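These notes are about the structure you will find just below.
A single protein chain has been omitted; all remaining protein chains appear in their positions.
In order of appearance the chains are A, B and C, and numbering begins at 1 in each one.
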Amino acid sequence: MAGVTVKQVTKSFGPINVLEKLDLDIQDGEFVVLVGPSGCGKTTLLRMIAGLEPVSDGNILIGARDVTWAAPKDRDIAMVFQSYALYPHMTAAENMSFGLKLNKLPKKEIETRVAEAARMLKIEHLLSRKPRELSGGQRQRVAMGRAIVRRPVLYLFDEPLSNLDAQLRTSMRTEIKRMHLAEKKTVIYVTHDQIEALTLADRIVAMNRGEIQQIGTPDDLYNRPASIFVASFIGSPGMSFLTGEITPASSAKGQIFINTERGKEALSLPPLWTKGLPVEETPVLVGLRPEALTYDPEGAGFGLDIMVNVIEPCGAEVYVIGEVAGREITARCTPGKVPPLGAPARFLIDPDQIHIFDANSERSLRP
Amino acid sequence: MKLGGLTTILALMLGTAAPALAAGDVCKGSDINILMETVPDTDALSSIKGEFEKAHDTKVNIEAVNYSLMHEKLVPSLTASTSSYDVLIVDSYWVGEFKTAGWIQDLDSLIARDKVDTSVYFPSLMALNGKVQGKTYMLPFWHYAMGILYRKDIVEDPAFQAAYKAEFKRDWRVPATLEEFDEVVKWSGKYKNMSGIAMAGQRSDPVVMEATNYLFGEGGDFYDRKTWKPTIASPEAVKAVSIYADLIRNAAQPGALGANFDDVANTLKQGKAIFAISYLFLYPTLQDPKDSTVVDKMMFAPVPGKDSFLGAWGWAIPSNAKNTGCSWEFIKWVESKDVAYKRAMAGGQPSQSWIYKDPAFIKKWPVMAQVGTALDHSKGLPIMSRSTQLVETFAEVMGSVLADNVAPKDALEASEGKFGALVKGDPLLK
Amino acid sequence: MTVTTTLNHQAGKRRNWAQYVFLAPTAIVLTLVVAAPLLYSVYLSFQTYIITYGMGDFAGFGNYQSVLADDFGSVSWVTLKLTFLCVTIEFFVAFGLALLLNQPHLPGRQFYLIILLTPILMTPVAIALMFRLMFNPSLGIVNWLIGGLGIPPQGWFGDPHLALGTVVFVDVWTETSMMLLMLYAGLKSMPMEPVEAARIDGANRFHILRYVVWPLMRPVIMVTLLIRMIAALKSYDLIYMLTQGGPGKETETISFYAYRLGFRFLDIGQAAAVSFILLIVVIALTLFLLRVMREN
Partner (left out) sequence: MIGESRWVQWASHLILGTASALVLLPLLWVLRTSFVDKVVAYRMPPDLFFTPTLDNYRAILLEFDFGTFFLNSLIIALVTTVIALVIGSLAAYAIDRFRTGGPVVPVAILATQMMPPIVLVIPFFLIFKRVGLADTHAGLIITYLTFNLPYVVWLMMSFFKRVPRELDEAALIDGAGFFGVFWHIILPAALPGIGAAGVLSFVLCWNEFLFALMLSGQETKTLPVAISSLVTQQGTAIGAVCASTVLAIAPMVIIYFAIRKLLVAGLSLGAVKG
């Protein structure tokens, strides 16, 4: 049984540090998703854990063992690649049993494991086919099977679903989740898709430009994003941001100013926020998820006049995309209660659902 | 030379031991490898080599290649520690080079030991392809005397002769000077509406062998053979080259500039030309009904003018031969009267003068009767260490005249320096 | 823990070390069979070495001076002309054929491809002999065929004005197929979407060729051209078999000149000097080729 510890790991390509002094602790049996835009270093981190990429500095431990310099085969891991990386000259069964053969498992045992995995993944009928005779989803299953039969202490997934179409992706996602629930093995999963991260992860590691922005449960990341990056990356449709500022006077009153069509308007903050407000003058961004806005033409309370540009019906909800003081903003409505297109409409803001970020440091001002 | 000397001593030691050995034993276990040119003489030898193999319990391997390959194949072998070839045939203009480089053995002691009679050979051949600086390195194998090959049936046709008389105001005769040859060839080609002459203007060897006849015919030469000053720009040489160029431009078969002797022979065989100045050894193939449409229609006459060009081949033993005794045994056998005669009858070009007096031989190859005269008025290329390069250099001169239209006088004068450089420091010429 | 780390560290190193074992045989072989003779050749080019006389004195740049003063200019010019003509003609023929063969719905294109690629298999020696037979002025079928069109017989390889052109013809016959193969493979691997997009945008054949195929194929074309050019610069077999450099020096290339100096004149020093100059030209072109390849 093994957790993973990444200690002060630095990765540089030539003079460029892709990752710098990174720390990460993953518990045994935990499903951790590394998420972030492409180029954020998440795949590099995964490959270093796999032993495919040498570490420039620092240590990586699997369980209690320092594997920083161990060959991949000595790490007791399995990996599922984005491109599946099935051996083109081997059948599905051979692909799955290759690693077991190399580890000199008895033939009987290999057959049992392959059969078991095939049953679990519902690919029994595909075992004798070569990869080129398989569809994308089937290849994906074989690649999963190849990982499962190894019974490793640690699974690594590198964007395993990104080459599948939307429907398959959803069902494979469930499959992976089920597998994890059944096996209780540690999983590190890399994706740039925040939905996958939210649905699969026990904990999410949000990364940007080689830095870990936030580590936390999906709930933490959605409801308590630590930075503008996390806030805008997680959630769909994404969070909208309005500009505003905090002055010493507003800070004292527990208020912030938001730039609206009508100029600066003061918003009184709930107690959660007031404790941490800076006392000096600070430009801020106010983050609003679509559900923080309610269409209410006559409602009282703090509201915004949004110029409605686009209306997107999405079944159970309708998204309204509009503009406030030159900034785009998205609000959620219920069908049947939608403002008219092309005119300003009044939306109320739920002050408990706002997020405030320092516009310079981009960090959350949540105390 | 050290190696050569050593081998000679070795050969002498072998020689003193020889009486104790039966002749067959010398060759036991060693094959004889020879590099030869694909010419009738090679075929003639191939057909009887079995006799030697039987008598000496050995094997004679003849590698027959295109002439242009021979020198390039021999040099690597000769410069190696042991030769791939046990017996060499040496072209007359390689003699100096091979001697200077120490690639061939002095045969005098072997000749003396076995009392081989070298007086059976034409003296001119012996001088050209036997002795260098007084020592015998080779026994003449065959010669390539050159002369006019012409269509007897055409020139003896009364209509042709009448037209000839009308044109030149004299009875038909084989041209005696190159100027006359030039005129007659051009006229007869026009008259018969075919190529007046088949020529081989390809470099290097073909054009040089042919043009040297013109040079010698006019009385010119490459060098003054006493002082070794180049005489290549002499008026005679300019005249010779001009005539050659005139003929190749105005009377030869199309593409003569890229032709070799093969093409000359084929042009004649297909009945497309009247004259050629070429090798007598082509004669047997002109007489081959499988190949030729001019069987019994060709005749041979000496090259007009002063001298013709003579080349010859000789037998030699490489200094690095594996088994000198056996090589010598083979040369003795192949040049024995009996074998020489058989080769001659099979279509070879004998180098021993007595064969030409043999009635049966002349009856079989009547054209050979002319050879004596040809050999009397012929000379070879100078024997010098770099005569292969002399051929290349002359080919370059001819090329610039024929292909680039440089005036013969200019081209020849421009080449004097190169000819001079070739003899500089040559140990054979001191 | 410390012990484990060191051991593992070595394991990582071993993987690094193995790659050198993989490269070693090739590196050693190439050093022995290419670098060593090459250095020897450079050494020879500074020696007076005529085989007949044996190794002479140090010659300095004497050999270089001699060949540059002698025929080097003329043979370079011939080599240049030959290379330019062959490569240009072969490229246009091959590219045209490749484009025609790349029409997905043309029946019989596999059949054409098979035939058009056959010259790759043939030894240039045999090809040369074949064409010498056919271009033979008095006995060849070509003169007979053009005679049917009322053209008088030509000297071809023996005609100073036609020799180079005839050699080019044979070279085109021989080498176009290799170029065709490379360009055809390039076209096959070219993404079809841009072509289809252009068709939908209303481009005609010429537009597609000019604005889509050509830019997409440019890297392949550049590399193909350069590779062929380097090969043409060192071509030797055809000249040796077809003309031996004649008539005159009309078709004498640098390679053949070096060969003639070395194995006819037996002047190893000068031959080495000529071949070394050729080598410098080829290396310069190779480096250029690599730059082009890297840019693309």
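Definition applied: contacts are C-beta pairs under 8 Å (C-beta built on N, C-alpha and C of every residue); 3 or more make two chains touch, one makes a residue touch a chain.
If you're wondering where the values come from, they're calculated on a predicted model, not measured in any experiment.
J.: Could you list, sorted by label, every displayed chain in contact with the chain left out?
T.: A, B, C
J.: For the chain not shown, which residue from C:F95, C:F131 or C:F157 touches it across the whole complex?
T.: C:F131
J.: So one chain is hidden, and I want to know which residue out of C:L85, C:L139, C:V167 or C:V213 touches that hidden chain in the complete assembly.
T.: C:L139
J.: Which of these, B:E37, B:D221 or B:D307, touches the one chain of the complex that we don't see?
T.: Of the listed residues, the one touching the omitted chain is B:E37.
J.: Of the residues in chain C, which ones touch the absent chain?
T.: 14-16, 18-20, 22-23, 25-27, 29-30, 33-34, 36-38, 40-41, 44, 93, 96-97, 100-101, 103-106, 108-109, 112-126, 129-134, 139-141, 143-144, 173, 177, 181-182, 184-185, 188-189, 205, 230, 233-234, 236-237, 240-241, 255, 258-259, 262-263, 268, 271-272, 275-276, 278-279, 282-283, 285-287, 289-290
J.: Kindly note down the residues of chain B that lie in touch with the hidden chain.
T.: 33, 35, 37-40, 61, 63-67, 69, 72-73, 76-77, 79-81, 84, 206, 260-262, 265-266, 269-270, 281-282, 285, 290-293
J.: If you put the missing chain back, which residues of chain A would it touch?
T.: 47, 50-52, 71-73, 75, 77-79, 81-90, 98-99, 102-103, 131-132, 146, 150
Convention: only the chains that are shown with their structure count from here on.
J.: Name the two chains that are joined by the greatest number of C-beta pairs in contact.
T.: That would be the chain pair B-C.
J.: If you take the mean of the Cα atoms for each chain, which one ends up farthest from chain B?
T.: Chain A.
J.: Measuring from the mean of all protein Cα atoms shown, which chain centre lies nearest?
T.: If we average C-alpha coordinates per chain, C lands closest to the whole-structure average.
J.: Could you grab the centroid distance between chain A and chain B? Build each centroid from C-alpha atoms only and quote it in angstrom.
T.: Distance between chain centres, rounded to whole Å: 92 Å.
J.: What is the distance, in whole Å, between the centres of chain A and chain C, each centre taken as the mean of its C-alpha atoms?
T.: That pair's centroid distance is 55 Å.
J.: Please output the residue numbers of chain A that touch at least 2 other chains, ranges allowed.
T.: None at all.
J.: Mind pulling the chain B residues that touch 2 or more other chains?
T.: Not one residue in chain B touches at least two other chains.
J.: Applying the document's contact rule, which stretches of chain B touch chain C when the two form their complex?
T.: 68, 71-72, 75, 79, 97, 100-101, 195, 201-204, 253-259, 263, 266-267, 270, 272, 385-386, 388-389, 392, 396, 399-400, 402-404, 425
J.: Write out the stretch or stretches of chain C touching chain B in their complex.
T.: The touching residues are 50-54, 71, 136-139, 143, 153-160, 163, 243-250, 260, 263-267.
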